[in-house]
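The other protein chains are all here in position, but one chain of the complex has been omitted.
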Amino acid sequence: MSHPFDLGPEPDEFAEEEHQLAKSGLNLELSRRRFVQAAGVLSAVATVGLPGPLFGEKPATSGQAVTLKVNGQTQALNVDPRTSLLDALREKLDMTGTKKGCDHGQCGACTVLIDGRRVNSCLTLAVAAEGAEITTIEGLAKSADPKDISELHPVQAAFLQHDGYQCGYCTPGQICSAVAAIEEQKQGALSIVSFHTGNTDHPDLSDDEIRERMSGNICRCGAYPNIVAAVRAASKGATV
Amino acid sequence: MPQRNAILGASPIRKEGRAKVLGAAQYTDDLALPDMWHGATVRSTVARGYIRNITFAHEVNWDEFCIVRASDIPGKNVIVHLMQDHPCLANGYVNHPDEPILLIAHPEKAALLRALKNIHIDYDELPGVFTIEESEAAVKALVEKNDDSRIIWPTPKADYEGGPNCFKTYEMYSGDAEKTETGLEAAFETADFIVEGEYATGAQEQLYIENNGVIAECFYTQQGEVESVCVRGSMQCPFYLVHALTLVFGLPDDKCRVIQVETGGAFGGKEDFPSVIGSHAALLAMKSKHPVKIIYDRAEDMAGTTKRHPSRTRHRTAVRKDGTLLGGTIEVTLDGGAYATLSSTVLSRATIHASGPYKWPHLRVRSKAMATNLPPHGAFRGFGAPQSLFGVERHMDRIAHTLGLTPEEVRRKNFLGTGDTTATGQPLVDKVDMQHMLTRALNEAGYHEKVARFAEENKHSLIKRGVGFAAFMHGTGFTGSGERRLNSLVYLDVLEDGLPQILVSSTEFGQGTNTILSQVAAQTLNLPYEDIRLAQPDTSVVPNSGPTVASRTAMIVGKLVERASLQMLETLRLQVHLPADHTREEFIAAAKAYRAQYGTLRASARYEPPAPIFWDDEKYRGDAYPGYAWAVYVAEVAVDMRTYMATCTRFDALQEVGKVMHPVLAKGQVEGGVAQGIGYALYEKCVWKDGHLANNQMTNYIMPTSADLPPIHVHFEEVPSIHGPMGAKGIGELPMDGPAPAIMNAIENATGISFCTIPLLPEDIFERVQSLGHPHGGTEDLDPSVDRDTRVEEVSA
Partner (left out) sequence: MHSDVTQFDLAAPPSLQAVLKQLAAEPGKHAPIAGGTEMMVALGAGRLQQRSLLSIQHLRELRFIRVEDRLLHIGSGTTFTDIRRSAEIAKHLPLLVQSASWTGSVANQNRGTIGGNICNASPAADTPPALLAYGATVTLVSASGERTMRYVDFHLGYKKTALRPDELLHSIHVPLVFGDHRQYIRKVGTRNAQAISKIALAAVAKVEEQRLADVRLGAASLTDRPVRCSATEAVLSGASLASDALEETIRLARAALAGETHAIDDIRSTARYRGAVAGNLLEEFLRSLAG
């Protein structure tokens, strides 16, 4: 049998692709993909390729048919009726950009947009999102392909430019939340800061307003100052 | 052609940045392997006792499950850190709540929950100890009454250095032990004042937003024997897990492969703990013959994994009335939890940092780490230094108030400077100018103006404002001979395209490893930053460049990358005539030419101290660290006497870090550390109930949100060190050390009340205000001379 630590294809087979990516500083994405391929070789069954949904092979025992419209695409799936939208996205649709941090609605890592409004997908039943337009981090860029760097959503571009993240785990939630927060401000929504400052007529996104409106998204790395800068820039239509 | 010196000191976008903002970065729980099962942990529900009986209820078809017990472990039942006292799975006896006893796995994740509910364990409970004081009392009972009922460690009884209930002790003198004792005696006799104080800090949860998680595989020989294991997961130190696996499985290093995948925050919480969860998943993979994933949920992660060590620091100091320190004794005690894990090294750092950035003519530091029936405490950013620096920086303010001097005057009298020797006897060869640092930090913060203004305004306001500061240093890299023992190695390859790839086991978890190491290589090789690649940390591919801890990556590993890069250039210049001041194209051409001739091109660099480092582990004297980062942090606070809430309203952080490699990342490290430090001081309280963390949810473990943090102003000074690439020193942990004492000093400035215990919650402020006799709190007449934590003796009039 082959040595379990055989890495499969020679690294240099990827050299050209890697070089193209490296021009854009994207070489790490490639190494991530290669890892997943290597995992196939490593495991007892020599299956190569991206992982399938975790429960893909087995139909749910007491499943309920649900149709979700995620990032513009309608997808039919079978879920246990009590499945959260978060678990449905991650485990049924294999959309792992939305993260699980606390499963209690306290950290915001699982934030997605439902009909343009931000919600904690861990506290939302998948069946309750039926019929709505669901937008996840994967649906913000015009192209979700990491190679396609010119197609970032303006908020994603602002987070990148302002280093509005460190470990990156809360970032998809932060970005979805920021997209909604900017839209809410455009519609004149108020926050408790608006009441405290008395600025209740279509308040601008001051730094205090941003800190309050983004407070549902916890960042333990403490990248808040850069997150605030990114939201401020994106709200003004700038990325820098 | 890129400009020389344009890369290091600039702020390029993080290497993995685009993947992170796109949601394309894949963390452990985003990965799956074919035919993968899911694992879970059966944990103890009591703090201490013998396991009497384990019952598997009939409601569950257990044939579907893989169940691992301690008896299934093929090697040693131990999680090795520094000692071998920590069982991988409890075998008949538990020493803390939430201790792993059994492991179960099943193809369906949902099936695990029902199974866990249907496993019942009965115990013969034993009494536990839950605080430093209870642990000390148990030792006293042993000595005085031969009562060993609360001696909880070592277990089984073994001859460990620290003795009953004590993992480790240190005794550190500022000079020869006997002479120092004599000097101390004289100092306490001749001092104008002797100032005593006791300072305490609480446990703190790392609270990375990505919980601990791993995926393990096990491979068999044709004879059906375990040939090798492979674990991938969220972690800081892949080779630590390799070491743990070699013992659990009785396999050699090269049969235990570990791969770090994208890691969603760590802060020390994924330094030692992955050895536990990684071993567990590998055992399940071994027995189930399937890949097994274990992902903790938030409640399990918070209750079952390590926290920062709680501490108690006692100071007794002899001072002259002008503020000069004449001598002092410091006792540092840590609560290590139920097993030794990393307590001895955390204690070492606490011991060495206990003296602060000051000259002590005579100093004795005694320290110990006690055992309690709490889940083992472990690494957390700062690693002992935040605890003992909290003590010394509160104590300096205490001395000032006792003497009627300002906090500034006392510190200026005693600051270490260039040419002085530290308390361990290390001469400070590089320039150190704490006087200037203090001047600048206080100016940046508007300190003096605020002290005067707030004193006036506070008279007429229920919001009491104050400012305070802390001066401190953080040793970067491993302690003493640690770096030499680590013997770190890095590789730098050139791939077929003629461009380089860095191979290190140093990991990225948000602090910027990928980016700064690429900058160092790009700068040294005179190539664009974008041309540098890093191999994924996979122990079957990368060399051991040491653990990603101790603020060592930028300085130590960065230096090795710099040296490997220089070696590569030298090779190319000698062998294939790469011209000096080469262009990118010339580099690629030369690298390809070399490869055509020799096949591969790999440069390597192994750690050698750039200057001699002397360290005596016996006497705990010598060059404690390759270098120190120095800092003065200033906090401004507002205490609302209606709600007793203290809020940090502005923060200024000035530090000297050698060379700022990436200004945006460096600022981010400081801001993040300060945010965690503010949480440590004012919000984050671990509520223990018989050793179990009762507030093991983010709902009730309160960490600051964006709306709770003040503007943080970050300032840098640069004094290049020979130990780091282009002079850089470490920065990761430093910002965790200063906020708590600076904030408590500011609260004393605001309220006149000296608080010596953190976390300081509104309820604590309320109780103190009440005890001082203000029924409704907060009017005007708080008496600063009433201080229940400190005893002051006037030795001679």
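Read from first to last, the chains carry the letters A and B; within each, the first residue is number 1.
Methods note: contacts are C-beta pairs under 8 Å (C-beta built on N, C-alpha and C of every residue); 3 or more make two chains touch, one makes a residue touch a chain.
Not measured: the values here are computed from a predicted model.
Residue A:Ser84 is the one among A:Asn71, A:Ser84 or A:Thr171 that touches the chain missing from this view.
Considering B:Asn95, B:Ser288, B:Gln387 or B:Asn695, the position touching the chain not shown turns out to be B:Asn695 (whole complex).
Residue-level contact of chain B with the missing chain is found at 110-111, 113-114, 297, 299, 642-645, 647, 683, 687, 694-695, 697, 699-700, 702, 704-708, 762-763, 766-767, 770, 776-777. What chain A contributes to its contact with the hidden chain is residues 60-62, 64, 80-84, 103-106, 108, 111, 114, 117-120, 122-125, 127-128, 177, 180-181, 184, 189-192, 195, 200, 212-213, 215-218.
In the analysis below, only the chains that are shown with their structure count from here on.
Mean C-alpha position of chain A lies 29 Å from that of chain B. In the complex of the two chains, the chain A residues touching chain B come out as 1, 4-5, 7, 11-12, 15-16, 18-19, 22-29, 31-32, 34-36, 39-40, 42-45, 47, 51-52, 54-55, 58, 80, 90, 96-104, 106-107, 109, 136-138, 141, 144, 146, 149, 152, 156-157, 159-161, 163, 165-172, 175, 210-212, 214-228.
Within the complex formed with chain A, the chain B residues making contact are 11-27, 29-36, 107-110, 206-211, 217, 219, 222, 227-228, 230, 232, 257, 259, 261-267, 289, 291, 297-298, 495-497, 499, 509-512, 514, 529-531, 533-536, 538, 540-541, 664-665, 668, 671-676, 697-699, 703, 705-709, 711-712.
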